[in-house]
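A single protein chain has been omitted; all remaining protein chains appear in their positions.
Entry: chain A
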Amino acid sequence: MKLHGVFRELARNRTLLLMFLPVAVLLFLFNYLPLAGLVIAFKDFDFVQGIFGSDWMDPLLDNFEYLFSSDAAYRAIRNTILLNALFIIVGLIFEVGLALLLNEIRNKYFKRVAQSLTFLPFFISWIVVGVFAYNLMNYENGAINRMLEWVGMQPVDFYSEAGLWPLILTIAIRWKVTGYGTIIYLAALTSIDNSYYEAASIDGASRWQQIRYISIPMLKPTIIILTLLAVGRIMNADFGMFYAMVGDASLLFPTTDVIDTFVYRSLRKSGDIGMASAAGFMQSIVAFVLVIGSNYAARKIDKDSAIF
């Protein structure tokens, strides 16, 4: 009998199952239970009764109605998508650009030192980056304002100028992860067969032409895959960056409040669980569709590059 065979196979491998048990339990507790917990968006949450015991919302979509009537929620969604789009585009240019430049360097030591230095910021937390940013930008004694004063210009109060922050955050994220992002592109570049370049230079192609017609086309699959995967995460902001760089500076929220910080504030500061869970639910659903979609697209282009 078939069922009997299944049990026999399981019993035969009971040690293996036991070895898998710890991760199975951990993933169940911290990934599967929260998934089931998504229903909270449709509930009138009560701490004593818990997620599953709380009453259903009446009407069921009340939390969402509340969410979509809120300007702050709309602003957070818009900021998340626009900022992430900006980060993806600028990131692509910087990472591919630096990889191409590094690939032109023939001096091994210079290349190694440059790689080490640009990779270094990846290793520190956003909290520390926040301190660095504060050193540069604070009004009284930040290095940038001292420099501005020195050349006879007015100091800028960065922490109240919301308009500057898309730029500031882009710079911060580039500073932190460009070296990290370059590694994969650089690996792809070094794996290009040298004979392409040799043939091109015999035909009289300049270095620039070689980059334009050999290096960049060869990088294209990697670029497309990594960009697709990034687009799949466009609804998820890097909470660490926003919280460490912006924190509670509400003057900056018009351009920097994203879904993740909005949900965090609703949950932990204002205690508005209905609003927070509705926003989170919407984020999870859209993110899921995007991840599946971008993975499907990545798979079409290159079977090995998709996550699944």
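Just so we're on the same page, contacts are C-beta pairs under 8 Å (C-beta built on N, C-alpha and C of every residue); 3 or more make two chains touch, one makes a residue touch a chain; residues count from 1.
In this section, contacts and distances are computed from a predicted model.
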item	value
Chain not displayed: protein name in its UniProt record ("Carbohydrate ABC transporter permease", "TldD/PmbA family protein", "3-oxoacyl-ACP synthase" or "Oxidoreductase")	"Carbohydrate ABC transporter permease"
Residue among A:A24, A:I89 or A:I301 that touches the chain left out of view	A:A24
Residue of A:L33, A:I93 or A:M153 in touch with the missing chain, whole complex considered	A:L33
Missing-partner contacts on chain A, residue numbers	9-10, 13, 15-17, 19-20, 22-24, 26-27, 29-38, 40, 45, 47, 50-51, 98, 101-102, 104-106, 110, 113-114, 116-121, 123-125, 127-128, 130-132, 134-136, 140-143, 145-146, 175, 178-180, 183-184, 187, 194, 197-198, 201, 207-208, 210, 236, 239-240, 243-244, 247, 260, 263-264, 267-268, 273, 276-277, 280-281, 283-284, 287-288, 291-292, 304, 307-308
